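Heads up, one of the protein chains got dropped from this complex, but the rest are sitting where they should.
First chain written, first letter: the chains are A and B, and each begins at residue 1.
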Amino acid sequence: MTTADLHVIPRGVSLWQDAWTRLRKNKLAMAGLVFLLLVTLLCLLTPWLVAYGYEQQDLRLGAVPPSADHWLGTDTFGRDQLTRILYGGRMSLAVGFIATAVALLIGVTYGAIAGYAGGRIDNAMMRLVDMLYALPFMIFIILLMVVFGRNLLLLFLAIGAVEWLTMARIVRGQILSLRQQEFVEAAVSLGLGPVAIVWRHLIPNALGPVIVYTTLTIPNVMLLEALLSFLGLGVQAPAASWGLLISSGVETMEEYPWLLIFPGLTLTLSLFALNFLGDGLRDALDPRTAKD
Amino acid sequence: MALLDVTDLKVHFHTRNGVVPAVDGISFRVEAGKTLAIIGESGSGKSIACYSLVGLIPKPPGRIEDGCALFEGQDLLTLSEAQLRKVRGKGISIIFQDPMTSLNPYMTIGEQLIEPLQLHFSMSRRDAWQKGIQTLEEVGIQNAERRMHAYPFEFSGGMRQRVVIAMALVAEPQLIIADEPTTALDVTVQAQILKLLRDLQQRRNIGVIFISHDLSVVADIADNICVMQDGRFVEQGERMAIFQTPQHEYTRKLLAAVPAGAKRPVSHSPEPLITITDLYTQFYGNRGGPAVKAVDGISLQINRHEILGLVGESGSGKSTLGRSILRLLQPCSGSIRFDGRELVHLSAAELKPLRRRMQMIFQDPYSSLNPRMTVYDTLAEPLLLHGVVDRKGLDTAVFELMDAVGLARANVLRYPHEFSGGQRQRIAIGRAIGTKPEFIVADEPVSALDVTIQAQILDLLLDLVARFNLSMLFISHDLAVVRYLADRIVVMKAGKLVESGTTHDMFTSPQQPYTQALLAAIPGRVLRDLDDSPL
Partner (left out) sequence: MWRFTVLRVLQAIPVILTVITLTFFLIRAAPGGPFSSEKAVSPQVQAALEARYRLDQPILQQYFSYLADLAHGDLGPTFRYPGRTVDELIVDGLPITAELGFYALMIALVLGVTAGVVASLKPNTLQDYVPMGAAMVGICMPSFLLGPLLVLVFGIWLQWLPVSGWGSTPGDKLLPSITLGAMYAGYIARLSRAGMLEVLSQDYLRTARAKGLPEYVVILKHALRGGLFPVVSYLGPAFAYLLSGSFVVETIFQIPGLGRFYIQAAFNRDYTMILGTTVFLATLIVVFNLLSDIAATWLNPRLRYQYK
């Protein structure tokens, strides 16, 4: 067989391909993925899709149940619920993705450095993480929100600051266990420099749990934001977020239950989708059940 | 009257991909006071056959299709689960392979030991506890009374296996199934456990089914042998008959795979390539414990074109020594000279050009390859790194490497998980010889492989050493393998060098007691006596 025959040589099935195949077979996870893509798409395109503005009031109309004009009904100010839920989605998803991205960035960097450096540096870094872990963050976030007002940027940072700890721990754990794998030693004995080792050997093999955990962090973040908004400490009216919508829905839930049910349903379904997807990814990427 | 009489046992697994006949019609007999050995490589179905006798196979996919197993007047295969439970532990006991994982880490061994007694004989806790202590003493555990309160992790591997044996014996079974009971143990410990089993068998007149992949282990203790392949017995008979006149081709292949005989001594004037003087490498103990001197003042010499065998049991520091030479671990003091150059204090940059001249082959074929790189990537990496070939010549070079190690070229774009253990090891070897090094450290490269594959890889290594004029440090705990491969041998224990000499001298007249003990512990004397080699 010569070089010319390279294109007819059967290509192997990489672990990523194997994982994707297994993920595809997981119906719940795929349903979650589709749902998420749909919702994200809708929320992104909202300004061009909706018939009403999210602030547009129609006081004569008041609150009406779902109808042809207003698919999900209106609230006491006559604002179209569908529109507000979609705008709320923009906010909630934005917080979810951005705060998670913040946590990801800080956590991965921190954890990778600690894991690769090892020894005393690792010890010191992890000691700090342990201390921070013990702080009751929930209380501090509430405090921060109260003290500094409802600054959206602060919200993102605060939530991200809570989640990076676990991410750092996971990444560090992965890197530590990878460093003991013999193929990393082999890379060293070949004479590869640290950059090449980290880039070509460590990171591709550490990505799995990072991806899984990221997917599972997003719903946690969204819950946190919804919670804060519900308590009145997060996003403020007239802007919308799902937490806020639920909170106002609770106030009038006896007379107008749809104001509570629809935002609640959307939030719950999105969280379902994210969790199922995260679980599916975890199963698909699990090396123990991988093709062996 | 046979203790156990099995006829035409068939166990099939009904999986999503079809029916797998794991055990396809085997018949055998076990007598009281005698040992029946079932030999086979992994996947032969030997363990499943025995577990199915007491219904310990996973039932949904597995099903006993046919057969009859007479034990104490009952056909085991027709018993209900409740009836089988009465047999398990009391009539038939099992000793499992890995003592590390077969004991419950959250319970004291006393608690685990008395369970069969409380269950089968309704003994009171106090009586059962006493019996437990007696049984521990019988298997050779000192301070038995105190040890009953200990947890499994407080024991060493050999001790743990004794506990497992005690647990199997405590309810006085007639038959014991020993599933590779010594595979996870050091050579000297293995010898002790085998002796223990033999003594117990004779004293209690128990029948034993000994499952193994290693012919040399059963060679000394089996009365009858069955050779199993793909769910069937290809041959069975009395021990000496099998060894002296094997009928089936597979049996002959297994016998041939046992590394026998010694390498013909090659005479050439020894020219040192690597000189190690007073090397110390230490690890820090867990959580501030005392530092462990893994390499405790070693001085030795490796000559050009020779294979030096480094022998030791687990914890001897042999792997640490190998890694220290390659600077994968940093020695604390001492000197390593490679072709005249001092290695110990070189910086990474200074080391790099030297690295292409010395390489390593690792033990575990499953973790020594990056699972996300194809064969091509793995083999090409060192070639590109050290500029052995340019991009244009890369493909040819990779293909030539694959030829040299016996891999089909068509597999060049596959990933490690698509290969078997032996093939993965070939890839690892290919990676090591790519830069045409002068020296290779081979750290137990065949320990994780089946016997027949082992033989192939050993021959491959010999061939490569001859062809490329390599020097090699071959690390192993298996003396038979080392004798087959090495020109000179060095024995290590607890970080120190115990003895060194030519292979011939070491095996014919070992000087140190530890070396003598190691040699005495090599199983399969019978096979060696049959072998025509002068050693």
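The criterion applied here is as follows: a contact is a pair of C-beta atoms (placed from the backbone, for glycine too) under 8 Å apart; a residue touches a chain by one contact, two chains touch by 3 or more.
The structure displayed is predicted, hence computed values, not measured ones.
A.B. asks: Quick one: say which of B:E115, B:E172 or B:D377 touches the chain that got left out.
C.D. replies: Candidates B:E115, B:E172 or B:D377; residue touching the omitted chain: B:E115.
A.B. asks: Give the residue, chosen from A:L42, A:V198 or A:M253, that touches the chain omitted from the document.
C.D. replies: Here the residue in touch with the unshown chain is A:M253.
A.B. asks: Can you say which of A:L45, A:L105 or A:L231 touches the chain missing from this structure?
C.D. replies: Counting the whole complex, the residue in contact with the absent chain is A:L231.
A.B. asks: Could you tell which one of B:A22, B:I133 or B:M167 touches the chain left off the display?
C.D. replies: Residue touching the absent chain, from the options given: B:M167.
A.B. asks: Tell me which residue among B:L3, B:A22 or B:V54 touches the hidden chain in the full complex.
C.D. replies: Here the residue in touch with the unshown chain is B:V54.
A.B. asks: Which residues does chain B use to touch the chain missing from this display?
C.D. replies: Where chain B meets the chain not shown: residues 54, 56, 85-90, 93-94, 96, 98, 101-107, 115-116, 119-120, 151, 153-154, 164, 167, 171, 286-287.
A.B. asks: Name, in rising order, the residues on chain A that touch the hidden chain in the full complex.
C.D. replies: Considering the whole complex, chain A reaches the absent chain at 130-131, 134-136, 138-140, 142-144, 146-148, 219, 223, 226-227, 230-233, 243, 246-247, 249-250, 253-254, 257, 260, 264, 267-268, 271-272, 275-276.
The rule we apply is simple: only the chains that are shown with their structure count from here on.
A.B. asks: Compute the distance, rounded to whole Å, between the mean C-alpha positions of chain A and chain B.
C.D. replies: Centre-to-centre distance between chain A and chain B: 46 Å.
A.B. asks: Okay, in this complex, where on chain A does chain B touch?
C.D. replies: 1-3, 6, 9-16, 181-183, 185-193, 200-201, 204-205, 287, 290-292
A.B. asks: Quick one: which bits of chain B touch chain A in the complex? Just the residue numbers, please.
C.D. replies: Those in contact with chain A are residues 323, 326, 328, 348, 351-352, 355-356, 358-360, 362-364, 367-375, 381-382, 385-386, 395-396, 399, 409-415, 417-418, 428, 431.
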